[in-house]
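Complex shown without one protein chain; remaining protein chains in place.
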Amino acid sequence: MKKHLKLAAYAALLLLLPFATGLALGKTWVRILDFALLYVMLALGLNIVVGFAGLLDLGYVAFFAVGAYCYALLASPHFGLHLPFWMILPIGAFSAGIFGMLLGAPTLRLRGDYLAIVTLGFGEIIRIFLNNLDTPYNVTGGPQGIDLIDPIRLGPVSLNQPPGHAVYSYYFLFLLFALATAFVSTRLQHSRIGRAWAAIREDEIAAEAMGIDTRNVKLLAFAMGASFGGLSGGLFAGFEGFVSPESFTLTESIMILSMVVLGGMGHIRGVVFGALLLAILPEALRYVGPLEQSLFGKIVVDPSGLRMLLFGFSLILVMLLRPAGLWPSPTRKRELLAHGETAKHENTDIYDAGR
Amino acid sequence: MTQDAKLLEVRDIGRTFGGLAALSGVSLTINRGEIYALIGPNGAGKTTLFNILTGIYKPDSGNFRLEGVEMAGKKPSELAKSGISRTFQNIRLFANMSAIENVMVGRHCRTRASVLGAILGNSNTRAEEKSIAEMAKHLLDYVGLSRHAHMLARNLSYGDQRRLEIARALATEPKLLALDEPAAGMNPLETDSLKRLLETIRRDGVTLLLIEHDVKLVMGICDRLAVLNFGKKIAEGEPSQVCSDPLVIEAYLGAS
Partner (left out) sequence: MDIFLQQLINGIVLGSIYSLVALGYTLVYGIMGLINFAHGDIVMVGAMVTLTVARLLSDSGLPGPLVLGIGMLTAIPACMAVGYLIERIAYRPLRNAPRLAPLITAIGVSILLQNLAMMIWGREYLSFPQILPTRTMAVGGASISAIQLLIVASSTIMMAGLSSLIRKTRLGNAMRATAQNPEVATLMGVNVNTIISITFVLGSALAAVAGMMVSAYYGIAHYDMGFILGLKAFTAAVLGGIGNIEGAMLGGLLLGIIESMGAGYLGTLTGGVMGSNYQDVFAFFVLILVLIFRPSGLLGERVGERP
C-alpha cells in the first residue's frame, strides 16, 4: 500500500513538473526539461556499453547523429519524404545499431583503450561526413544541415499544435520514452544477457571460458547502446525541426559520458540522476554571463567554457574521490573501491603460463 | 554399453613458443567417468596442454576429439558449449558478483533467452530464469556453499572460492571438467574435502581431468595419469605403474 502511494506521488510529480516549471521559470526551462529527458535516454544507452559491459565509448554521439539524420532525411522536404515517426524511429534505432556493430566488429577483440580511441575517431569521422556530404549529391545538407523537419505526429495531431505548447507535449512523449528505456535497461540488466555483460566486465577470460561468446555479447552491448542513441536522435530531430553537424560534437559525447560516470556506472538510477543533474545544472550557468556583465561590465569567463570545465572536473574528481559515482550501485561500489585487488586480478597473465 | 568408452582423444599435439617446443607429439586418451591426471615437473608442458584443451591456445599440430568430434582450434566458449569446462589455477571468479550469480553465469551457454525475451519477460523467459536460479542454488548446495549464496565472490575464503569455481564450471553441464591445480594453496583439511568433492562429481557422471603439483593427492585420487617432461609424454597408466617407471623417477628426482 505504501509502495503504491509512493508510486502515485512520483507519477503526480512527473506529470505536474512541466506545468509547475513553466509557471515558475518560463517555457525555456520546460524545454530544458525536455532535453534533460533526451539526455536520460542517451545516458542510459551509453550506460549499457560503459556501465554494464565495461567498454569505453567516446564517440557515442555519433549514434545519436545517425538517428537524428535518419529522421531528418525521411521526414522533411529535403528528399520530399514524409514517413510517420513510428516508422522512422525504429529505422533510426536500427541503423544506429548497425553502425555500432560495424564499428565494434573490428575493434571489440582488442584491448579496451583501443576501443576508446576508435570510437573517439569515429565520432569525428561521422561529423566530417555530415559536414561534407552535400557534394556531389546533397545528402546531408552539409554544414547548414537539414531543416523543416516534420514534427512528430500522433495520428492527425502534430505535437507542435497548438503553437507554443510543443514543449509540454514533447515532455510527455520524451517522458514515456525515457521510462521505457529505463525499463528495458533494468530488464536487460537482470537477464542472462545482463549477467554475461557483467561477467565480461569482471573478467573477460573467465567469461569466455564459461561458454560466453564474448565477442558477440560485447557486440550486442554495443549495438543495444547505439540503438538507444539512434532512438533519442530521432526524437531530437522531430523536436528541434532542424539538424546540423554542430549538434554532434565530441563535447556532447563527453557530456553523456560524464553523466554516466558522475551518476554511477552500471546503476540505472544513478545514471538517470547523473543525466538530470548535468543536463539541468549547467543551464544555470546561462545566468553567469549577464551576471558577469553587471558585475564587471564585460564577460570575464566564457560561460560555455565554464560548463565544459565543470564536466572535466567532474570526470577527474569523481574518478579520484568517488569512483563509483555519486549514486553507486551497491555492488559496483564495492568493486571500484577495492582497487588493488581488482587490478592484480586483471593483470594476471594466463597466456604466458605455458612454459 | 553402447556408448564409446573414450571421451577425449588427444592425438599428436604439438605447440611451439618462439622456436621452443613446449609440447611435441603428445597423445592420450581419457575414458568416460574416470579421473585422469596430468603431472610433470615445472615447465613440462602441462599448462600448455591444458590451455590447448580449453581453447586458449591453438595447437600447431595434432588434434583432439571429444566424443569423436574434432575440437582443436575452437574458441574457449565453443569448447565450453561442447562440454569441456574448466577452473583456473589463479582463481578467476567474477569477483564483484555474488556466489549465486557466478554460478548463474555458468548457465549462459545452456540457456537461450534473447534480448527481446529479456525485455518482454514472457513466460518462457521467466521459466528459464527460474530454472537457472534453481540449478545455481542446487550447485551451491552441491559444493557446500549454499550459506554463502549472496556473498560477493571476492569475500569468500580461499577454499570456498575454489569450490565456487567448480560449481560455476559444473553449471555449464560439462562432460569433461578440467581442473587447473585445484589444490594449490589449500591446507590438508581443505585438500581432503576437495578430494571428496571430486569423487562425488565423478560418481555423478562427470569425467575429470586435473593438473596437479601435489603428487600425493594425484596418486590418491586419480584412476590413470600421464606424466609430461620437456613437452613429451614419458609415461601413462595407473598410479602404481607410473610410480615405479624409471623415466618418471628420473624426471622427478634427476631433474630437480
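Each chain gets a letter, A and B, in the order it is written, and its residues are counted from 1.
Everything that follows uses one rule, which is that a residue touches a chain if its C-beta (ideal position, glycine included) is under 8 Å from a C-beta of that chain, and two chains touch if they have at least 3 such contacts.
All of these numbers come straight from a predicted model, not from anything done at the bench.
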Here the chain that is not shown touches A
Please pick, from A:Ala12, A:Leu81 or A:Val301, the residue that touches the omitted chain in the full complex.
A:Val301
The one residue from A:Leu56, A:Leu83 or A:Leu326 touching the chain left out of view is A:Leu56
Residue of A:Met41, A:Val61 or A:Leu120 in touch with the missing chain, whole complex considered:
A:Leu120
Interface with the unshown chain - residue positions in chain A
50, 54, 56, 58, 106-107, 109-114, 116-118, 120-122, 124-125, 128-129, 131-132, 135-136, 204-205, 250, 254, 257, 261, 265, 301-302, 305-306, 308-309, 311-316, 319-320, 323, 335-336, 339-340, 342-344, 346-347, 349, 351
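The rule we apply is simple: only the chains that are shown with their structure count from here on.
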Euclidean distance of C-alpha centroids - chain A vs chain B, Å
42
Using the touch definition up top, name the residues of chain B that touch chain A in the complex.
15, 17, 20, 22, 43, 45, 47-48, 51, 54-57, 75-78, 80-81, 85-86, 88-90, 92-98, 101, 104-111, 113, 115, 117-119, 121, 125, 128-129, 132, 152, 154, 168-169, 171-172
Once bound in the complex, which stretches of chain A touch chain B?
184, 187-188, 191-196, 198-199, 202-203, 205-214, 220, 224, 331-332, 334-335, 338, 341-342, 345, 348, 350-351, 353-355
